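Complex shown without one protein chain; remaining protein chains in place.
And now, chain A:
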Amino acid sequence: MPKDHGIGAAQKRREDVRFLTGAGKYTDDINVYGQTYCHFLRSDVAHGKITSIDTSAAEAMPGVVRIFTGKDFEGIGGLPCGWQVTDKNGDPMKEPPHPVLAQGKVRHVGDPICAVIAETLDQARDAAEAIELEIEELPAVVDMRAALESGSALVHDELTDNLCYDWQFGSDQAAVDKAFADAAHVTTLELVNNRLVANPMEPRVAVAEYARANDESTLYTTSQNPHVIRLLMGAFVLGIPEHKLRVVAPDVGGGFGTKIFHYAEEAFVTFAARQINRPVKWTSTRSEAFMSDAHGRDHVTKIELALDAENNFIGLRTDTLANMGAYLSTFSSSVPTWLHGTLMAGNYKTPAIQVNVKAVFTNTVPVDAYRGAGRPEATFQLERLVDKAARELGVDPIKLRRQNFIESFPYATPVAVEYDTGDYVATMDKLEEMIDVPGFAARRAESEAKGKLRGLGVNCYIEACGIAPSNLVGQLGARAGLYDAATVRVNATGSISVMVGAHSHGQGHETAFPQVVADMLGIDESMIDIVHGDTSKIPFGMGTYGSRSLAVCGSAMVRATEKIINKAKKIAAHLMEASEGDIELKDGMFTVAGTDKSVAWGDVTLAAYVPHNYPLTEIEPGLEETAFYDPANFTYPAGAYACEVEVDPDTGKVTIERFAAADDFGNVVNPMIVEGQVHGGIAQGIGQALLESCIYDADGQLLSASYMDYAMPRAGDVPFYMVDHSCATPCTHNPLGVKGCGEAGAIGSPPAVVNAVLDALNHAGHDVAHIDMPVSPHRVWKAMQG
């Protein structure tokens, strides 16, 4: 019998009612009395020197309130990067300034140069057309390899080259060299992890207002982490102290990483509202989103696997070029390093691993975390490589994986992390059952009878979620702590508001988080509401990304609820004239062990706020507790994915016929929400594998800047997915035993799709070692022609 209450229940989402009736309140739905509208004049060239800006004609246009240029930001801090990476020589990464509005140079198509504030949006746009701007175009740096050649044009003139850092990590050089020297077989693969655009369906929006009398600023913004924006913008860009700056992220229409970062536009509207003493609103168009939202992925990698004569993995080394774009976005530097290199062991007990990453500046939009952030890049290269090794050795790819699985935990990898739990055999067993491996031959025969090729692709993945602990990440260069916070406020009548630092933008926190508290207290979920997304209401919080909400913020909520229970038991003991140690809480009733005495939850909460009969000398009135939780380790969700494709040999078109995902997320609070997260991640992974590609031409022009040019997965591109999370090994170090499920689908699915396509082609006699993503009909057809 499935649970209908508390942890483990597939409760329907309470937030759905407002979203389904048009009553959601997204940032663009917010209009402030007297607001002005902002339009940014952006660079239409990839690289150039600004030789003159004349705004005089534009300023005289109807409705124009004020026009800002880079001059207005001289001496004001630029946008900071939140992670300092140290390169292999011990030098800090190069960290050129990232101005709010361009200072003398433009460095990517979409770089903001001027901002026009007007009474209406049309007036702002019209006036921007009248700005006389002269840019002397410079050679654009687009290709990463060319960017590193001597003599390349420089994205940042003050640097000597376009290299941000050269990072090396993992086992001793000698150990890795020995593994490759001893190898019976070495498999090598060069591949591209294609550049993507996150594309949450809600474009970014920022609305700022300023109360001059109190010197208080409020920013409404489409953010996954309003406190992080308050900290970065307040302390590093505009110099506004936290108590004078409120950041609100109301309903947010998807994030996928791209709404983590602090962006120029939100700093600008906050600054401008103070300058003109009126509210300022900016709403991104979709094309602006393509040229100003941080992009994802964009790695070029060479990876090599050393195997002994028994096909055991004995060494692994990778060389990656990682595109940073023109500036360092908030967490950009951490993605190809600590979020990628540390995952290179995957699910395998390879004893010697070395990871090399060169991060490169180019005249493109900044690149930062996108769903999975570093882990999809690690998984794709490793799982493609293992498949290639199996083909070269003529062994079954599933058997080769199983033979090399890590099977005892905890397991310390050669790349610095310690997996606390896992059962990779169990998820692979489950996957084989779900996808029906024995039935594949018959399905292949059916496809062949229709003139189609059929392939089965399988892979594993491991990821690291809930990035922590703070003292460790601090040593690794993080400029922030990675804990989270929650306040449980019990009201006099027993209802509860839980203020959480995590932010829900599709993940269903408003439903799932109360399930946890309700379970702990034995009361109904309807008595509990979650408050999130407003720095004026919440103690603090690092927000939602890296599949961390439940593992980190949920744990803070558990700790705060435990404090509530402890205090409530003291009150109950007083009311029942019993010893505190004898008090038990079950189903919302406090009882004295071994007696028939009881008081209800509501009696205790009322006593806390009307403390007539209350142990005032021992405890304070009221019932509200806050906890900050800093995890002891990452969590390590893992699993195995399988994809079956049909390939049309005449056109090269790939169709996904079946898809199965067996995930280990540890304990699960709301299985319906978890499955939904996996579905969405898989679709994004299929999008990366088959459809999506962000393309710049050789001059740095962005060719894919709308949904006409950038192929988003649509309903007809994907199948129903088979998903399972029953092979659970609970996390050992957080109170809920949860691991995080938000990114798994996007991490686990791209290699399954590409492995399946290659299986189809090779089985049909085409000797194809690799096809880069997106595996488009043209690429498949070309590969088939040899």
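What we mean here is this: contacts are C-beta pairs under 8 Å (C-beta built on N, C-alpha and C of every residue); 3 or more make two chains touch, one makes a residue touch a chain; residues count from 1.
Assume contacts and distances are computed from a predicted model.
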Can you work out the missing subunit's protein name as recorded in UniProt? Choose among "Amino acid/amide ABC transporter membrane protein 1 (HAAT family)", "NADPH-dependent 2,4-dienoyl-CoA reductase/sulfur reductase-like enzyme", "K+/H+ antiporter subunit F" or "(2Fe-2S)-binding protein".
"(2Fe-2S)-binding protein"
Could you tell me which of A:Gly543, A:Gly652 or A:Gly680 touches the chain that is not displayed?
A:Gly680
For the chain left out of this view, which of A:Asp72, A:Asp111, A:Glu209 or A:Asp251 touches it?
A:Asp251
Which listed residue (A:His156, A:Arg317 or A:His505) would be found touching the missing chain in the intact complex?
A:His505
Check the options A:Asp29, A:Glu190, A:Glu562 or A:Glu580 and report the residue that touches the missing chain.
A:Asp29
Could you please point out the chain A residues that touch the chain left off the display?
12-13, 15-26, 28-29, 31, 199-203, 251-254, 256, 285-287, 436, 505-508, 672-673, 675-676, 679-684, 706-708, 712-716, 718, 720-723, 745
